[in-house]
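Every protein chain but one is kept in place in this view of the complex.
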Amino acid sequence: AEDPIKVGILHSLSGTMAISETALKDTMLMLIEKQNEEGGVLGRQLEPVVVDPASNWPLFAEKARELLEKEEVDVIFGNWTSVSRKSVLPVVEELNGLLFYPVQYEGEESSENVFYTGAAPNQQAIPAVDYLMNNIGVERWVLAGTDYVYPRTTNKILETYLKDKGVAASDIMINYTPFGHSDWQSIVSDIKAFGSAGKKTAVVSTINGDANVPFYRELGNQGISATDIPVVAFSVGEQELSGIDTGPLVGHLAAWNYFMSVDNDANYDFIDAWIDYKGDDTVVTNDPMEAHYIGFNMYIEAVKKAGTTDVDEVKDAIIGVSVPNLTGGYATMMPNHHITKPVLIGEIQDNGQFSVVWETPSTVAGDAWSDFLPGSRDMISDWRAPLRCGNFNVATGECGGASE
Amino acid sequence: MSVLDQLTNRDQVFDFLAPEASPVDVRHGPILYMEDVSVSFDGFKAINNLNLTIDDGELRCIIGPNGAGKTTMMDIITGKTRPDTGSVWFGSRHNLLNMNEPDIASLGIGRKFQKPTVFEALTVFENLELAMAADKRILPTLTAIMKPEYRDQIDEVLEMIGLQSLRDRPAGILSHGQKQWLEIGMLLMQKPRLLLVDEPVAGMTEQEMERTAELLTSLAGKQSVVVVEHDMGFVRSIAREVTVLHQGSVLAEGSMDQVSNDPEVIKVYLGEEA
Amino acid sequence: MTSSNMWLLRPLQERSTQIFLGLLTAAVVVVTILHLATPEGSALHVSAYTVTLLGKYLCYALLAVAVDLVWGYLGILSLGHGAFFALGGYAMGMYLMRQIGDRGVYGDPILPDFMVFLNWQELPWYWHGFDMAWFAFAMVLLVPGALAFVFGFLAFRSRVTGVYLSIITQALTFALMLAFFRNEMGFGGNNGLTDFKDILGFDLRSDGTRLGLFIATGIALAVGYVVCRGIVTSKLGRVSVACRDAEARTRFLGYRVERVQLFVFVVSAMLAGVAGALYVPQVGIINPSEFSPLFSIEIVVWVALGGRATLYGAVIGAVLVNYAKTVFTGVMPDAWLFALGALFVLVTVFLPKGIAGLLQKRRKATDDDGANAQEVAA
Amino acid sequence: MLKIEQLNHYYGESHTLWDLDVDVPQGQCTCVMGRNGVGKTTLMKCIMGEETAKSGRIEYAGDVELTRKKIEDRSRLGVGYVPQGRQIFPLLTVEENLRTGLAVRKDGSKKIPERVYELFPVLKEMKHRRGGDLSGGQQQQLAIGRALVIEPRLLILDEPGEGIQPNIVAQIGEVIRKLIEEDGLTVLLVEQKLPFARKYADRFAIIDRGRRVAEGEIAELSDELIKKHLTV
Partner (left out) sequence: MSIYRLLARIVLAACLALGPMLATAQVQDDTARDLLKQLVEANQAEKLGLLKEISETGDERARGWLEAFRGGKLAVVEDTGNVVIVLNNRGRDWEIADALSGDNLGEMSRRDLETVRVNNAMRAQVDGILSVIDLTVTDPQGRLDAARNLLGDVDATLAEQLEARLAEEENADVRAMLANAIAIHRLEQGDAEAIDVLSGSLNPTARAALNTAANGDDPALAAAASKALASIEQKLKINHAAETLYFGLSLGSVLVLAAIGLAITFGVMGVINMAHGELIMLGAYTTWGMQQMLPGQPGLALVLSIPAGFLVAALAGIAIERSVIQFLKGRPLETLLATFGISLILQQLVRTVISPLNRTVVTPEWMSGSIMINEALSLTLNRLYVIGFALVVFAGLMLIMRRTRLGLEVRAVTQNRAMARSMGIKATRVDILTFGLGSGVAGLAGVALSQITNVGPNLGQNYIIDSFMVVVFGGVGNLWGTLVAGLSLGTINQILEPWAGAVLAKIMVLVLIILFIQKRPKGLFPQKGRAAEN
């Protein structure tokens, strides 16, 4: 038999991010196991190589280097936070690796070696705001986020977008909190006051991870219900909800490209497989897991198409590859290394699941460079020959400095 | 001191800007002068209108009951405790109340503590080395070299305090009495103008006491010495002038015979048979 | 040889320093030879990955030496040394950022990428000058040094000691972490500075540069070690120990304790800054997590594990713990924290003086070890 | 009361006590003498358990082998200790310092015996001051008072007069005598000052460089012995 195809898994298993990333590691192991049961690919088995970058950003780069240089893996699935991706990026570019990144992020990036299977802002934030504005009639906006790059960028985009739509600056309140912020009393009180001005108000939350539980608890205790001031979150999925008493949260929203509750057989099969794999009836699936599911299948397809695991050939082969997603449609890898995704808005239910209340009529292609930021308005990314450029400036007709 | 003053008072930081310590001026009188000094702790008056003058080259014994304020008095002189009122002058030029401990020490006031405190992790030799009179600013200390004559000096003192055999052992292992001796040795190394010696012979044998007495008397004249001690035998053997403190102020002053016959002193301090 | 630099030469005559420098040199030379002279697939070959990894360990070792200087000899348990490390790193990171020039994704010749996409119009004033290597390298020393000076000046003058000092150093690094997280600070927020291209004109991705950085780190560690050893074996070093064990008593000998503390603290901060500056080009990123209080505590743990107040113990501790981390996170990703935690516990319980203590015990079995006999709590 | 036999003690590698024998008869005051650093305090610490002897026996009250007892049990057996250097608890108030000894009292009393205050009135006066704030001599008085709280059968005093004003030193001597005579207390005293030893002790033992070199009734303490073992 030939050498196995080595699949690097670069997710934190300890430290602050373990809470989110461990499930992704297991998802990958499950997918690999299943693929191997089906005979692997190109007649070769797949072999997972798991490392723990321990929620430590420089360690991500080191581990990526270890995977590529020492373990000589053919592909890496990994990362959650943007900073960890930023840390890994130069390494995969230098060593010409492949990285599938499964989490929604702020965009403004397109690397020849990275495939972004999570949502770009136009695949999550913008549609969510559209929904609130058009379907709920929201006129006043609270943009609340954890103080780091993803919320900052997303909110910058949203601010421009809202202002373009005619929302006055006084109807936008922006608030940032530190990681793991746990005392939300005065902020929730401010939101309450902001929302009592007579206009329908909503909170767009890019609050990250652990800060959410105390945030929602405080909302509940201060008597803010979803019918008063709905909160639409971009970082709260089923996994986060599994640690929250959702009773008081019913009706608050989240925007994702996948929900566990989606009524679809592919999804049910995936859930069943996951439950069986974990041997636990109560485990949940979530959006980044679906992203890995898609990314993994795309990789397999691309390898089949290329007939090799050679990085350059896979890179070329994968553009245009379509695989089914779990919500009943297809995901296609676009030339900018982002994929097409449907955008779903769900309301939290008391069982910790989301009930989809709205979705885009068709899938949306991920936009690497936002149309709502002055610096990136003119940029496009296309990794196909002959352009092969991640940051082509259509105004100047030049490819930016990143490529040699 | 305002914040600005504190920030602009740069001699706090840069060695090279520190004002040159001017020598003690004893032309116009005593080397130590305390006037109307009082200090209280949570309402308890430990020192109460204390007046004391020590002449240059004098050897003065200070006695008094436990808690009379003898150690506190030394604390005040050396800058450890700030009195509530009063003034303390070293010579006629230096107001000690405006200075901190290292400044006062550099002026030439050395002290042996009642409870021996030595640097336990350092060897006996190093303890003496640190005490040695030298430029104690940062860079000179960093670049200091152990010259043979310094070494001789230290060995001389080691001989005097009988700790040659323990020269390179950490001071932490010394017995109580040995620490007492080491403290005395450190005091000698400092070559101070004024020596404040708090209970030097506690824990010493009679013969050691005799040696200490000799030592202290030999210093007097060149240096001024203030001794606090409860051992009357010892005090008698060295005393010329004795001051008795009681409840924070001077109860009696005079020759040993005078004070030891003072009924008040007998009552509060000596007891009938002393 | 003048007497004023005698203190720096004195350690070179010391056997322990000679051994240390010898081993360090040997290690660096062997790694260099194995990297350059052996073919890639060979069993002896040291890959660029390993070289960089070792370079990182050496940075940590220098940092640990800096911490040991203040903790071991001065009794100041700094729980904020990560801050100086990070500041040195940021100074270097800013230089590297400026070196990118118009090769960033947005092609702006002046502004770093993160400023472009968050709409900065011009370079903030504090970024000026960092395009010049000499300036940036000076800042590597000056920024941590200045912070240590101001902070130390205030704290030592007020005679803040013991846990109180430890906790405010922790507050310092914590506050800096939160501040650097803020995008408005202009240091790239949580993402920090990354995607560096070259240093002094050498491509950071080339193996040669990597090796160069590794060797530079080795030299920095050697120099840092000798400086620390020089201080420690000088009379000032003994004064430091005196301050550590009986601060008040030292004052009565005429030493200005706060200045001794300030001096050593600033030197230590600068060394930490150098370590950070060498760390950044090797790991490729600097972000506020280096300011995290837990990182600073971890540094202390390295030192304690290696053996406090020995300097070489700090080096051993730093290298060992980080090597263990590298190995454990690879071979037992789910359980490595158990192993690391157990390592800390076992060493403390069974090796009271750390690994250095073990070595010392073997070296002078008969001679009762003095310097650390009575360690008094900081 | 206390019989020490063939005691050997080491600090690390250095041999401090050599085959030491000391006998402390019941109801008497035995005074241990010797120059600085000969091992007197070390001997006391061995008796209290703060140091562990390498070999030898310490027999207490006829049948108890002290070396096998835990430190905290020794005071329960009635051994009171006034260590050299006072060793008071600096941050506890004077009263709290005294109260630490109440737990081992046989009668289970929760009150500090009046006698302690009678003996050292200053302690009563300064009841609420912290031990560490006291003057040196006051601390020494506190240390003695504290040992008396447990109403010991054997009292170990390591240079108790150090730093105490003369009239109180004399008073301490009287109290020791009184306790011996009235309560049958046994006293093991370390003392350098000859007059005090001569006046209040019944027996003496001289230690020199870790060895017991002389022992006997206090009256037998000759100038010759003193010259030989107590001068430098």
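Going by the order they are written in, the chains are A, B, C and D; count residues from 1 in each one.
The rule we apply is simple: a residue touches a chain if its C-beta (ideal position, glycine included) is under 8 Å from a C-beta of that chain, and two chains touch if they have at least 3 such contacts.
As the structure is a prediction and not an experimental result, all values here were calculated from the model.
Engineer: From the listed residues C:M97, C:L118, C:V301 or C:I316, report the one that touches the chain absent from this view.
Structural biologist: Here the residue in touch with the unshown chain is C:V301.
Engineer: From the list C:M6, C:A27, C:I110 or C:L178, pick the residue that touches the absent chain.
Structural biologist: C:L178
Engineer: For the full complex, which residue in A:L29, A:L42, A:V250 or A:A273 touches the chain that was left out?
Structural biologist: Only one of A:L29, A:L42, A:V250 or A:A273 touches the chain omitted from view, namely A:V250.
Engineer: Go through chain D and note every residue touching the omitted chain.
Structural biologist: So the residues of chain D touching the unseen chain are 48-50, 70-76, 81, 83, 87-92, 96, 99-101, 103-104, 130-133, 146, 150.
Engineer: For the chain that got dropped from the picture, name the residues of chain C it touches.
Structural biologist: Output for chain C: 77, 151, 154-155, 157-161, 163-164, 167-168, 170-172, 174-175, 178-179, 181-182, 248, 293-294, 297-298, 300-301, 304-305, 308, 334-335, 337-338, 340-345, 347-349, 352, 375, 377-378.
Engineer: Which chain A residues would touch the chain omitted from the figure, given the whole complex?
Structural biologist: Residues touching the hidden chain, for chain A, are 13-14, 16, 18-19, 22-23, 136, 147, 175-178, 180-183, 185-187, 189-190, 192-193, 195-199, 210, 213-214, 217-218, 220-223, 226-227, 230, 239-240, 242-245, 247-248, 250-251, 263, 265, 268, 271-272, 275, 281-282, 347, 349-353, 355-357.
Here is the rule we go by: only the chains that are shown with their structure count from here on.
Engineer: So, comparing each chain's Cα centre against the centre of all protein Cα atoms, which one is closest?
Structural biologist: C
Engineer: Measure off the straight-line distance from the CA centroid of chain B to the CA centroid of chain C, and report it in whole Å.
Structural biologist: Inter-chain centre distance comes to 43 Å.
Engineer: Specify, in ascending order, the residues of chain D that touch 2 or more different other chains.
Structural biologist: none
Engineer: Mind pulling the chain B residues that touch 2 or more other chains?
Structural biologist: Within chain B, residues 173 contact more than one other chain.
Engineer: Would you tell me which residues of chain C are touching chain B in their complex?
Structural biologist: Per the touch definition, chain C meets chain B at residues 3-7, 153, 157, 231, 234-236, 238-239, 241-242, 244-246, 248-257, 259-260, 262-263, 368, 370-376.
Engineer: Using the touch rule from the top, collect the residues of chain B that touch chain D in their complex.
Structural biologist: Counting only chain B, the residues touching chain D are 41, 44, 64-68, 70-72, 114-115, 162, 173-178, 180-181, 199, 202-208, 211, 230-233, 269-274.
Engineer: Any idea which chain D residues touch chain B in the complex?
Structural biologist: 11, 35-37, 41, 84-86, 122, 129, 133-138, 140-141, 159, 162-171, 192-195, 226, 230-232
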